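Removed from the display is one protein chain of the complex; every other protein chain stays in position.
For subunit A:
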Amino acid sequence: MSLLELTKISKHFGGVRALHEVDLSVDAGEVVALIGDNGAGKSTLVKIVSGVESPDTGEIRVRGESARLVSPRAAAEAGIRTVFQDLSLCDNLDAVQNLFLGQEKYGPMWSGRRIRRHVMEEHAHRILESLSVKLRSLNTPVVALSGGQRQGIAICRALISDPAVVILDEPTAALGVSQRAEVLDLIHRLRDQGRGVVVISHDMKDVRQVADRVVALRLGSKVAEFRRGEYTPSDLVGAMTGAHEGDSSVPAGATEGDEL
């Protein structure tokens, strides 16, 4: 059974067709890469899965059960966490406040929901350490941190609630070489923990390195699906750009994937 299964998801913005009957499934312990050119509908799909947007039609199943992801909170409760490309950190808050934003640990009602900062700090230390994210201080507003540190905090934030599915939107786009390797390492670690991981990426090198399965979108539709080792780099580029259109190159993996 898939952790997350999307069936025939469509979404329009006004007259613009952003997604058309897209299917996608993620199993436990699997990394699925979502690729596509600009405007292919990757971001819309991410927004739908993370509860920011609702699909016009189509069904979302989480662990086999139909789910309505009407808000980010509903998606989080269903066990889906998203790390957005812009990281969605509040610049004016510190690392601990950002990590727990929306899922703070707080005391009883009579205390006015007093935050249990010491518990949160201890938890934050543990989780940041497990991914070796190094910070000078947990009390510095994140605007003063480096791009890699901010990415680390954003990914750690997704892990606070121990989600089943983690969605990473362009996780390596803003990073240097060593930090990129760290993030790819982290994606493997997420998979080894038995989570389902969806990685949206432009970078074919990253995709080939981490993905067990690659799904290509073009102009809002799913055009191809490849399994690890069953594709060449030019297959990916071809599927993204439509360069091989009309070629008989719809790979065996695609039909197989559709039946899943």
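Of note:
In this text, a contact is a pair of C-beta atoms (placed from the backbone, for glycine too) under 8 Å apart; a residue touches a chain by one contact, two chains touch by 3 or more; residues count from 1.
What we mean here is this: contacts and distances are computed from a predicted model.
Missing chain, UniProt protein name, picked from "Lactate utilization protein", "Imidazole glycerol phosphate synthase subunit HisH", "Xylose transport system permease protein XylH" or "Acyl-CoA dehydrogenase": "Xylose transport system permease protein XylH". The residue from A:E21, A:E59 or A:E122 that touches the chain not shown here is A:E122. Between the chain not shown and the residues A:A28, A:L93, A:L219 or A:V237, the one that touches is A:L93. Within the complete assembly, residues 50, 52, 71-73, 76, 82, 84, 86-93, 97, 101-104, 106, 111-119, 121-122, 125, 139-141, 143-147, 150, 174 of subunit A touch the chain that is not shown.
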